[in-house]
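I'd like to ask some things about the structure below.
Only a single protein chain was left out; the remaining protein chains are all shown in position.
Letters A and B mark the chains in the order given here, with residues in each chain numbered from 1 onward.
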Amino acid sequence: MTDFVTDNSIWDVAETMPLDQLRELQLHRLRRTLERVAEVPFYKEAFARSGVTSTKIKTLDDLRRLPFTTKKDLRDHYPLGFLAVGRDKVARFHGSSGTTGKPTFVAYTNEDLNIWSDLCARFLVGGGLRPEHTVHIAFGYGLFTGGFGLHYGVERVGAAVVPAAAGNTRRQIMLIRDLGADVLVCTPSYALNIAETTRSTGIDPKELSLKFAHFGGEPWTEDMRNQIEAGMGLLAFNNYGLSEVIGPGVSGECPVRNGMHIQEDHFIVECVNPETLEPVGEGESGELIFTTLTRQAMPVIRYRTRDIARLYHSPCPCGRTGVRMSRVVGRTDDMLIIRGVNVFPSQIEEALLRVEGTAPHYLIEVGRPGTLDEVTVHVEVRPENLSDKMSRMQELRNQIDREIQSITGLRVKVNLVEPQTLERFVGKAKRVLDHRTEKNDA
Amino acid sequence: MKINQLSVFLENKPGQLSEPCRALAKAGINILTLSLADTQQFGIMRLIIRDWAKAKAVLEEAGSVVKITEVVAIEVEDHPGGLADILEAIEHGGFNIEYMYAFTFGREDKAVLVFRFDDPDPVIKMLQDNGISVINGVDLYEQGQ
Partner (left out) sequence: MAILWNDIGGKFNPACSSDYLPVDQLRTLQLQRLRAVARRAYDRVKMYRKRMDEKSVTPDDIRSLDDITKLPFTVKIDLRDTYPFGLFACGINEVVRLHASSGTTGKPIVVAYTAEDIDVWTSVMVRTFAACGCGQGDIIQNAYGYGLFTGGLGAHYGAEALGATVIPISGGNTDRQIMVMKDFGVTAISCTPSYFIHLIERAGELGVDIRNLPIKAGIFGAEPWTEAMRKYIESAGNIKAYDIYGLSEIIGPGVASECSDQSGLHIFEDHFYPEIIDPETGDPLPDGTEGELVLTTLSKKAMPMIRYRTRDITSIIQEPCPCGRTIRKIRRIGRRTDDMFVIRGVNVFPSQIEEALLAVEGTLPHYQIVLTREKGLDRIDVQVEVSADVFSDEIRLMEDLRAKLARSIERMLNIRVDVRLVEPHTIERSMGKAKRIIDKRVI
């Protein structure tokens, strides 16, 4: 099982570039990127304010003189304000859900897409993928970058893709079995669900042909890795990415599986204290900040990910030189990740506002009773809308269900409660009860 | 001590309720009481009828699906707190009520509660031990006449 560690697990020699060359390349590419974004209104103004131009960047440390970019900045310039190329050069748009109905969009040129496929091929090959494999991709396709990034990465390697997308677990299992998939791509919690559903049909998941798995899209733990590997008889690899930066492919584990190598020839990473915005010490946790080095359509400078993780600069036995990042251990905002989908409480609120008869008092309860995240939204009913007709109350519940689904894309359980029954907190109401994190803390 | 209740499946659309009732009326069958439970799509009509076996045959003849369920009927003083005492006893015994409904008849001071339990026998025993009057079928029908 471990022979692949030494056997051709490096897709691109750039992954092992000596550090001095890597830094030189980064500086060169950073300057080029700053030239590229010079005419993007947001950066033009920001650079003018801070007095920085590409010619003033002498060392990589000078990057810290540049302003940050936040999700809000992207949203404020919706839809195309961050485009650094002509619209006709854009080959594709992707999007991610936003805090309100307006998602943020990211654009790719052909060259961006080409690099993206390559970056995904890097971590896939590092995690065992070979051209003769069949890969079952159970990530959603569409505006979400997860499905597409991995799809094109597998295609780049030359393996066979089964674009199973999301949903219908039994059918997914049937296809994994019948087509003899070697590699599974999905969220880790969905893998647990596949394992459990397989078991419930009387089959040991270890008997499936799966050898490797590549997980991303949501935070997970080492315990989950052990559970999945033992239960399914495969090796599981972690990868990381976000659509604002490129999608999956920002970093991924190597055969050593001790942190995810950041593809530093394409991204500069910083780790800062989210309060002071000063760099944290080696191995300390902080917010990750990314600057893209090769993106053409929509480069971002010092993008604040809101993801908390640690960086490790010590050399890795695998030979890759890119700095390693730990798992994401938390967020600096109230974003929830449910079955791989980003959800903000404000989206639920927006859905409730669209339905007449609900009070603005609600509680989002998130749990993982089995293997799959489950969301229950408790909603207070306005007294005048209480009805003794079961059918009327059911209709109200269905309406809320539909609105939440239309905004977040998620199916949730809606629980109507009597007026004045949800706990009120002084000042800010407690909107989220996440039982999953309770378990993690324990 | 248990009473046979008839349950009839109904689609939730106009006129669905009157059909089975008309069939019973034609056959000269008197309905002591009925209760309805509805969802958006369908409902279940529950009937208490003296000659339940004949009623079942009539309804099935008319094309309905009918189920006989054993329920427990309890007589209760029609005054504040009368129901609460009984519910408390049931709760104490740790019994789960699937559903219940109530009706009054003739006399003004008494009401009848109809309960559905998963397993009625231990509940009946408990109620009797607590001195609560569980009525048998005949009594109920006699009173209803």
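Here, contacts are C-beta pairs under 8 Å (C-beta built on N, C-alpha and C of every residue); 3 or more make two chains touch, one makes a residue touch a chain.
Small disclaimer: the values here were computed from a predicted structure and weren't measured.
Peer 1: Which displayed chains does the hidden chain touch?
Peer 2: A, B
Peer 1: For the chain left off this view, which of A:Leu25, A:Leu60 or A:Leu179 is in contact with it?
Peer 2: From the options A:Leu25, A:Leu60 or A:Leu179, the contact with the absent chain belongs to A:Leu179.
Peer 1: From the list A:Gly167, A:Gly281, A:Pro315 or A:Gly370, pick the residue that touches the absent chain.
Peer 2: A:Gly167
Peer 1: Among B:Lys2, B:Arg50 or B:Arg116, single out the residue that touches the unshown chain.
Peer 2: B:Arg116
Peer 1: May I ask which residue of A:Arg31, A:Lys71 or A:His94 touches the chain that does not appear here?
Peer 2: Within the whole complex, the residue contacting the unshown chain is A:His94.
Peer 1: Identify the residues of chain B touching the omitted chain, counting contacts across the whole complex.
Peer 2: 5, 7, 9-11, 16, 37, 39, 41-42, 44, 46, 63-67, 69, 98-99, 116
Peer 1: Tell me where the left-out chain touches chain A, residue by residue.
Peer 2: 78-80, 87-88, 90-94, 101-103, 105, 131-132, 134, 140-143, 147-148, 155, 158-168, 170-171, 174-175, 178-180, 406, 409
By our rule, only the chains that are shown with their structure count from here on.
Peer 1: For chain B, which residues are in contact with chain A within the complex?
Peer 2: The touching residues are 12, 37-40.
Peer 1: For the complex, give me every residue of chain A touching chain B.
Peer 2: Listed in rising order, the residues are 389-391, 394-395.
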